[in-house]
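Structure incoming, see below.
Every protein chain of the complex appears in place save one, which is left out.
Entry: chain A
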């Protein structure tokens, strides 16, 4: 109410004046370029400096032999890109291994990151007491940062003193599983931890999607004699399609950009097998001073992500 006080002051007591008559006569949609840019200026300065310029600058870096130790950079055309696709070049095998690791993680994690949250959303969509409490609990890990998640699970998954191996022992399973130091266990850990961390995020969006499905459709399906499973396939899934397109796109991109989990839980190991593309690019560019090559790699990764997004979009749209 208090916030509306100045508002009602200006609208309830109109002040007839010359300005008023003047303004009424003018066309409603006149261009107000100077005012608009004055309002936009603070944002545009930041946006130009840290978004638009770096995107262009990054392309320039990727076509030079950029090194922090040289004062002048030489234009070398597409050489950095050609190196990336030339077997035997310095970065070739490591770069493609890291893209492969990103690919493995994405393929292994996305189904779980879609199916488990969908299951949770279906449960939360029932008429239950305490629904918002469950929703808040499931979402809570998402607000913790990668480093917190990393140190918690590094401890939980420790081969010798971790709780997970201890619990497995209590039910008679092996107690020496190398969760973070050997494959395939490292992949299981990375996917599992990611599901634990982010399931609430997708569940909350899918739950909103479920609530948006017209209940008449379920009643109509029930009249046709459809059971729970047929209702799910014929009403729920088609009704969720637009939300699913959004969730699957953001999930694929998030998985393809995975960094913190590998950095903290497995250090990219064993033998760099879980070192993701982002981890390799940031290490080459910012720790090893191979900025030009790393910039080229980031654009190659961008191209892959764009292709995958388009394919995902096409596939889901065509089902309509």
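Going forward, a contact is a pair of C-beta atoms (placed from the backbone, for glycine too) under 8 Å apart; a residue touches a chain by one contact, two chains touch by 3 or more; residues count from 1.
In this text, contacts and distances are computed from a predicted model.
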Complex member absent from the view - protein name from UniProt, among "Sulfur carrier protein ThiS", "Actinorhodin polyketide synthase", "Multisubunit potassium/proton antiporter, PhaE subunit" or "Carbohydrate ABC transporter permease": "Carbohydrate ABC transporter permease"
Selected residue (touches chain absent from view) among A:40, A:220 or A:311: A:40
For chain A, residues in touch with the removed chain: 3-4, 6-7, 10-11, 14-15, 17, 19-20, 23-24, 29-33, 35-37, 39-40, 42-44, 46-47, 49-55, 57-58, 61, 120, 123-124, 126, 128, 132, 134-141, 143-148, 150-156, 161, 163, 166, 196, 201, 204-209, 212, 243, 246-247, 253, 256-257, 259-260, 263-264, 277-278, 281-282, 285-287, 291, 294-295, 298-299, 301-302, 305, 309
